[in-house]
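Note that one protein chain of the assembly has been removed; the remaining protein chains are unaltered in position.
Each chain gets a letter, A and B, in the order it is written, and its residues are counted from 1.
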Amino acid sequence: MTHIKYTEQTTIAATGNTFVTEAFRQVEPDALCAYPITPQTTIVEKFAQLVADGDVATEYVCTESEHSAMTATIGAAAAGGRAYTATSAQGLAHMWEELYIASGLRLPIVMANVNRALSAPINIHGDHSDIMGARDTGWVMILAESPQEAYDNTIISTPVSEDLLLPVMSCLDGFITSHSIMRGDVAADATVKEFVGEYSPRDSLMFGEPRTVGPFANLGPTYMKVKKAQRDAMDRGLEVIKRVGDQWAEITGRSYDHVECWGMEDAERAIVVMGSAAGNARAVARSLREGGEKVGVVKIRTYRPFPLADVGAALAHVKAVAVLDRAETFSTLAGPLAKDTIAALFNAGVTVPVRNYIYGLGGNDVKLEQMYQVFDDLTKVDGDGIATSVNMTPRYLGIGPCSYEL
Amino acid sequence: MSPIKYNPNTDPQKWVKSGPTSIDPDLTLEDFENWTVDQYPIGMVGEAGNADAYYTGAWRHEKPLWDPAICTNCMMCWINCADTAVIMENQKVCGINYNHCKGCGVCPHECRFGALKMVPEHVNHLEPEQSAEAEPEITEGA
Partner (left out) sequence: MSHDTKGRMTEIRWHARAGQGAVTAANLVAESALAEGRYFQAMPEFGPERMGAPLKAFTRLSDDPIEVSNNVEFPHIIVVLDDTLIGVVDVCEGLCEDGTVIVNTTKSSAEIREVLQVADSVRVATIPATEIALETIKRNIPNTPIVGALAKVTGVVALDSVLSQLELSFGRKFSQALIDANLDSVRRAYEEVVVE
């Protein structure tokens, strides 16, 4: 036994990945089946060391690929254990079919995804292209801005997954958060154990009556009805995530909101953003506020299910919105987060010009000047609403002066 | 084929060959991060072997020195070098390409004649007792 056991909430210096490993250690899943891929590697390497040193009783399975990692995780979860895994980019893409299976089988799996650019060309640095490819898989997706949030999100994922019977992806930006050493609090080991509780699977292959997992549901309404049940679970997601988040907040003092707003009480111009760049946007907003400019930042923390009502409410009174996408999905109609935001605005009956920006792909440095540029662009929007706006085409930030035209 | 040395008083050196690329005479490799979106070849690297122009010699902290007096041209160093940094001409070894040699140490390990020795990066000559002239000995054939 070589790892520290925390007997009370302790402030530590650690990377985002180490905070995730700590969360894994404190929950102590029954199984962790994984394959290494930069920048997730240090999560699973450290966890493997904990297993080897006897610090956790988790069964560690080194699979030969990520597809197998998810298959094995599904097997372990179906058997009745708490099953965790972690991956990034090509790994997440490699297990694509298994992601649908995990959620279709209604398994409470928790996976940490260290957000990284998808090839081609090859790039190991942080962006959201990998998770955007997984946004339709029926997984709950929560994004962290910092190592602290990566820890808190991962802890919250377990009770959420077990309540909804849907798998949960706890996401953090590759290198920027995963490899950045920052200050954060870890709860006492006993606190986490009590918070997640003893796992008693509702159904499992190992315990109770014999069961079949993974049946066929062919022509006829069965498949569709099973999907409707999955949809109903996802629809409960926002309420469950918030409840669990609030319970964790009571213990730690750190709140959880699907949408975290800064300066939005009277903001005229707002940036909508997810992940680590939210901090950059907020730092710039603070600076502009000191100069009297009415700007705000809307950070999305729960991405799936998308907090439609909260986003609509946050942006109800602004004059212009910029949505920053850290993934290029090559849609002619705006990036993925922008589309979700526009749906939220439509849903809330809010008509406001929306500008979409693609930034930080492949870990491209999100310099503060890019945020200043965006807030400045928002002063130049014309009065038309989103329905008729011709400004939908995403503009690229950070690739040179000619990256876009207004 | 003298190795190119960098001069700390000049701009940081990343490229050993400058000049236009073969894919487009208006583009130079040194400037590739400033190429516009349309200037990149589509989907692949368009110019054969241009990795040769990128200086990776700065990655090493020790390097091999080659002694022509001992070398039998067996070519084991050349075939084992992962960087193709052993310079050959007409099946004879001519020296080491220090623009790309990363100082991994495989070539002295493979040379069974002792014609290659690893020295700290700043050393450029073998000490007399390290070279063959000081100790002539009968060596095996290739």
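A few points about this structure:
FYI, contacts are C-beta pairs under 8 Å (C-beta built on N, C-alpha and C of every residue); 3 or more make two chains touch, one makes a residue touch a chain.
In this text the structure is predicted, and so the values were computed from the model without any measurement.
Considering the whole complex, the residue from A:T177, A:Q230, A:T302 or A:N356 that touches the absent chain is A:T177. Only one of A:I12, A:C62, A:M234 or A:I399 touches the chain withheld from this view, namely A:I12.
Not every partner is drawn; the one left out touches chain B at residues 6-13, 56, 58-61, 102-103, 121.
Where chain A meets the omitted chain, the residues involved are 2, 11-13, 146, 173, 175-177, 179-183, 276-277, 279-280, 282-283, 287, 290, 365-369, 372.
In the analysis below, only the chains that are shown with their structure count from here on.
Centre-to-centre separation of chain A and chain B, using mean CA positions: 46 Å. Listing the residues of chain B that touch chain A in their complex gives 34, 36-37, 43. Contact residues of chain A toward chain B in the complex are 120, 399-400, 402.
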